[in-house]
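A single protein chain has been removed from this complex, and every other one stays in its place.
Our next item is subunit A:
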Amino acid sequence: MFWNSLVSEWMKVRKSSLWFLIPVGPLLGLLLGWLNVHTGETHPDAQGQAEVHDWLWMYPQMLGTYAVLFLPLVAGVYASLLCRFEHLNGGWKQLLALPVSRSTLYLTKLVYLLGMLALTQFLWLAGVLIFGLCLQVEGSIPWTELGKSGFSGWLTLVPLAALQLWVATVWKNFGLPFALNVILAIPGMLLLNAEKYRVYYLWSQPYLGMSPTHGGILNLAPISFWLVLGGSLVLVAAGWTHFVKRDVQH
């Protein structure tokens, strides 16, 4: 049954404009990252002009805007778009009157949301690689660090995505979830330099998880890691149960 539901959803997703949106986050992130590398602080060894040295110097410089802002935002946009198929023309009442469990339908949406976020991360890393190769960055490519950064960023997005999916199934309006998303992302930005507090805020985690460090679990402090796992469980469960129990009016 779950497989049928995934295939059914695929037929809707395949022909949608979602695909054009997926590269937008990584591309904007790369653009701002590139600006940052060129105008930002210079390498400690460099004299005068900014110089690009090795990968692990360049990568954190590029990461900021993408991980703090774009990633959480695209999670919300994807969630809204996935639910828009049904919100637009009375799809929920048709879908939920079919002999399919509501859990199956909710988890299908979640799988697609997380899948699209994984694809986004993949595009981001591919973009970083191309960018680095074009700039002829010194040294060998740090595959492990980049892979860990991509995966950890994805994992830290799970609780955010779960909340966004919950909101997107309830709110027909496209702007409301987006506004909520922005409002929740801003403290994440402000907390970036507050090392004491940022480990406790869910919206700061994608940046922390994606920044290559040598400690922690997947770049995360243990408290952050457990916060992400716990937050994922709670928010997935909340959105799921609400979806299963709610009245379908539209």
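Basically, a residue touches a chain if its C-beta (ideal position, glycine included) is under 8 Å from a C-beta of that chain, and two chains touch if they have at least 3 such contacts; residues count from 1.
Throughout what follows, contacts and distances are computed from a predicted model.
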Taking the list "Spore coat protein", "Succinyl-CoA:3-ketoacid-coenzyme A transferase subunit B", "Sulfate adenylyltransferase subunit 2" or "Bacitracin ABC transporter ATP-binding protein", the UniProt entry for the undisplayed chain gives the protein name "Bacitracin ABC transporter ATP-binding protein"
Those residues of subunit A which, in the complete complex, touch the missing chain
4-5, 7-8, 11-12, 15-17, 85, 88-101, 245, 247-249
